[in-house]
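In what follows, a structure is listed as structure tokens, so that the remarks can point back to it.
A single protein chain has been omitted from the complex, and every remaining protein chain is retained in its original position.
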Amino acid sequence: MTALGDVRRRRIDELAARAGQVPEGEGGVSLTRSAVRRLRRDPVAIAGAVIVVVFLLVAALAPLLAPRDPVTQYLLSEIRPGSIPGPREGFPLGVDNLGRDLLSRLVYGSRQSLLIGFVSTVLGVVVGMALGVLAGGLGGWVDTVVMRFVDILLSIPGLLMAITVSVLLGQNQYALMIAIAVVQVPVFARLLRGSMLAQRGSDYALAARALGVRRGRIVFGHVLPNSLSPVIVQATLSLATAIIEAAALSFLGLGDPDISRPEWGAMLASAQDFLSIRPALAIWPAVCIIVVALGFTLLGERLREALDPKFRR
Amino acid sequence: MLRFTVRRLLQLVPILLGLSVLLFAWLRALPGGPAQAALGERATPEDIEQYNRLFGLDQPIWIQYLRFLQRAVTLDFGNSTQYGRPVTEVFFERFPGTIELTLAAMVFAIGVGIPLGYVAARRYGSALDSASVVGSLLGVAVPVFFLAYLLRLLFAVELGWLPGSGRQDVRIDATRITNFYVLDGLLTREWDAAWDALLHLVLPALALGTIPLAIIVRITRASVLDVVNEDYVRTANAKGLSAATVRRRHVVRNALLPVSTTIGLQTGLLLSGAVLTETVFAFGGVGLALRDAITYRDFAILQGFILLLAVVYVLVNLLVDISYGVLDPRVRVR
């Protein structure tokens, strides 16, 4: 037990404890399957899913969809201090301060932004889960040590943590991903551990133990799979925060300096200086970030409700 | 209650120790190490060697750590390369601004968020309810610094209604006592200075408070929806209490428990957001100093500020924890 944690920990643990309970009257259907069934009828979840799928498609098909090359500088002759060309024939959204086609950059930017979101979340989930399984599965002093470490990580506010890591690792896209992932690690570790503890104390785990099932088999065969739903929910929500966080780091000058890979966060950050001349340069990447983040958030929130027996009213 | 508090305070010790190890290791791991960090990027190898000898950096690592710890306990984090002054001095000069800003943001988020969340829940399914749900989802999705720029562009640059940069108009020659500008104005009875400082807080606080606002609305709403269906609210109604008593004593009191828990967590969000908001509004708090430290690679500032902010964060959460014990009698017995 540590001081800080208490508040943050209690919240995470509450989420953990609630997940995985089998809702009344649905004994026969697996939780995941019944959740998917409910999600399919939920217009909000569908809206979230559609947003996410559309942007994934845009990212995958970027070379086909983008009208121009995202890094070539066009219309340079028309760019003067205080004037950046707006939409016109062949440049539906105009060009940025360096003459690059805004629409093409947005389309290509989806690749890098989603990639940063996915890689950093996956990284955070994997490391966090490893710690969580270690603590929740082994218990005892391992649990104490791991959880102390996690509490220390939790005691640094998110963005400050990302800044520290980013300064240490230098400016490149991997550093960016790792910096964002490090912020997620303690959350997932705590979440999974709490969820596993709740599951380990459950009657079915006790029953398995009484039947003489080995500990490893109980942990990996029963406890872990049943503990995953809060992790899945949190991971979906984290995709949204990761993309926003990447933008914040770019804004602070800790982004990926490679100009050959447009990224919404960096576009938004660099557009701030031209906000009063051409607000569209900032608004478009911001809209992309907001919409994608909203998509993941909607999906995550609805997933949480679908997996949470408490919401079954 | 006292024992509860003391126990919580003691639990801080390992966290703070761990933090110090982490940040100590961080500075060692930086390219060039602490000497480069302290002397700046133009330092010659001879300078570095001399510095290392001077500060015992040629000693075994654990002795170095103990020295670091010894100095950290006395809040000595060395000198800033940017300002050429002790890190702690810069911090305490700047921190009042950030406290003012985060407090203002929190007042906004709580003052608007709790009533809005309550009304949304009581009018479940109404247009207002739907709007608050959509708004709270959007609020979390908007990058803070973008919102800050928009607010500044609209209300400061275009409309000119509110000041858009700094903590106070530079033409005001205010007396400084505490470095809380609003408070200073009140203490010295320089009303115009206080009022001006307050106006300077409005836009940054709105920008910074938006995410906490969104979260508080959502949690209040969900919590009220939960509580009104509780058996004890039915009991209160069965006892024929007036609607106002039921609301105040039985619904709101319990509905605010989960909200109070999140307020501690919001501090982390606010301190993170302050770096971004202060940068946009050139608001002279620790956030802006951190941004400058990143730009100018002022590692002493980075290390010291982050450690100090983490301590603040931990302490605020401790306070929230203790107040939670006051609010919820069930926690006290544990």
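In this document, chain identifiers A and B correspond to the written order of the chains, with residue numbering beginning at 1 in each.
FYI, a residue touches a chain if its C-beta (ideal position, glycine included) is under 8 Å from a C-beta of that chain, and two chains touch if they have at least 3 such contacts.
Everything below uses one rule, namely that contacts and distances are computed from a predicted model.
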item	value
Candidate names "Bax inhibitor-1/YccA family protein", "Sulfite reductase, dissimilatory-type subunit alpha", "Peptide/nickel transport system ATP-binding protein" or "NADH-quinone oxidoreductase subunit J"; UniProt protein name, chain not shown	"Peptide/nickel transport system ATP-binding protein"
Contact residue for the chain not shown (choose from B:99, B:186, B:236 or B:311)	B:236
Residue, one of B:39, B:99 or B:257, that touches the chain absent here	B:257
Residues in chain B touching the chain absent from view	230-232, 234-243, 245, 249-250, 253-254, 257, 327-330, 333
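Following the convention adopted for this analysis, only the chains that are shown with their structure count from here on.
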item	value
Whole-Å gap separating chain A and chain B, where each centre is the average of the chain's CA atoms	23
Of all residues in chain A, those that touch chain B in their complex	1-4, 6-8, 10-11, 148-149, 151-152, 155-160, 163-164, 167-168, 170, 240, 244, 247-248, 251-254, 265, 268-269, 272, 275-276, 279, 282, 286, 289-291, 293-294, 297-298, 301
Complex contacts: residues of chain B adjacent to chain A	8-9, 11-12, 14-15, 18-19, 22-23, 26, 29-31, 137-138, 140-146, 149, 153, 157, 261-262, 264-265, 267-269, 271-273, 275-276, 279-280, 290-291, 294-295, 297, 299, 302, 306, 309-310, 313-314, 317-318, 320-321, 324
